[in-house]
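Here the complex is missing a single protein chain, while all its other protein chains stay put.
Showing chain A:
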Amino acid sequence: MPRTRTRRSRSLRLAAVATGSVLLAAAATGCNAAAKDDAADGGSKGGGASFTLVTPDPVGQNEFLKLAVDGVKAAAKTHDGTQKVYQSSDSASQQQNVQAAVDAAPDVVVLVGFEFADLVAQQAEAHPKQQFLMVDACTTKTYANVSCAVFREHEGVYLAGAEAGLLSGSGKVGAVVVLDTGQFRRYSDPFAAGAKEAAPKTSASTRFVGGQSPFDDSARAKEQANSLLAKGTDQVMAAAAAGNYGVFEAAEAKGAYAYGVDVNQCTSAPGTVVDNVIKKTDVAVQEGIGQVLDGKGGKTVSYGLKEGGISLTGLEDGVESSKCVIAEHEDVLKKVEALRDRIVSGELTVDDPAAK
C-alpha cells in the first residue's frame, strides 16, 4: 500500500475516521460479548423456587440496581428458593445473559430496565412457559407470561415540586433533565405543577442536557443548571444521571437548592440537596415475584405513592440521618405529607407527561 501523506488525502482520511470509528465501536462491543456472567449463587439448597435477575449494567455502586438485587434476595428468602444475578456490561452481554437465564429455566426471570423490552418480547414468544418479570419498563405488546412493574415517578416529583414551591425564596423553580422525551418529562412538568400547587405564584422552567452523551456529561448539565440559576431560579430538580453531580455543584456555588432522584443523593452535596424522589425497586421485584408465583402473572402493576414504590427520602424513616436539607423543615414535610395523602386517596391525580 503506498504511503503518501498529502494534504489532499485529508477528506478521505476523515471519511475513514467516520467509518473506522463506527466499525471499531462495533468490534469493541463484539469482543466484550464474551459475557461477564457474574453468577452469584444465593443458596445451595434446591427444591424451592428459583429466580434469576438480569441487570442492564454492572451492579457495583449503582444504588438503583443494588435495590433490585436486594429485592430478588428477599424474594428467595420468603419463598425458600434460590437466586442468581447476571450482570451485563453492554447490549451484547444483555442478550447473552437473557439467553443464559432462559436456558436455565428458573421460575421467574427478572429484568430491570427498558433495554430489555425487545429481548423479553422475543423470548416470551419463543418460551411461552417461562415466566418473566420486567421492572421499570414493559413490552409494547402484552404476553401471558410477562408481568411488568412500572413506576409513577411523576407522583413523587410532584411532591418534590411542592417542597420546592414552599422553600423557594425567588418564586422560581426549574429542572435539569437528560432528554426531552415523555418519560423524562416526568421529572420536569410535575415538578412545576407541584410547586404551583404549593405556591401558586411560582414560575418554572426546564433545561434538557442533550448533546453527544446526555447521560455522562456533568459539565454540560452544570452549565444548564447555571443558565437556570442566572435567571433567579433557586430550587432545581436534577434528573440528569451523572449530570446530577454537576447540577449539585452549580446549586452549591450559588447557594441554591437541588433535588435528587432514585436513591438518597443528599450525601453527595449535604446542605444543597433538599430531598430525593426515590424508586423502590426492591419492593417492585419482591412483590412482582410473589404475584407471578401466585399465578397472577401477565399483568402490569404500577407502583406509585399509594403502593409505596415511589417516595421521598423526607417521607421515609431515617430522614434525620439522611443529610437532606428537608430534615430541617418539618413544617414543609407536614404539608407534603398532607399532599401525599390526597394523592394516595385518589382525591388528587398528578398528570403523567408520558401518557400524553
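We adopt the following convention: a residue touches a chain if its C-beta (ideal position, glycine included) is under 8 Å from a C-beta of that chain, and two chains touch if they have at least 3 such contacts; residues count from 1.
By our rule, contacts and distances are computed from a predicted model.
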Record-based protein name (UniProt) of the chain missing from this complex, from "ABC transporter permease", "Iron complex outermembrane receptor protein", "Membrane-bound O-acyltransferase family protein" or "Aldehyde dehydrogenase family protein": "ABC transporter permease"
Of A:186, A:222, A:279 or A:340, the residue in touch with the unshown chain: A:222
Of A:70, A:180, A:307 or A:352, the residue in touch with the unshown chain: A:180
Of A:171, A:211 or A:290, the residue in touch with the unshown chain: A:211
Interface residues of chain A (partner: the chain not displayed): 3, 5, 10, 13, 16-17, 20-21, 24-25, 28, 57-58, 60-62, 179-180, 205-208, 210-213, 216-220, 222-224, 226-228, 230-231, 242, 245-246, 249, 268-270
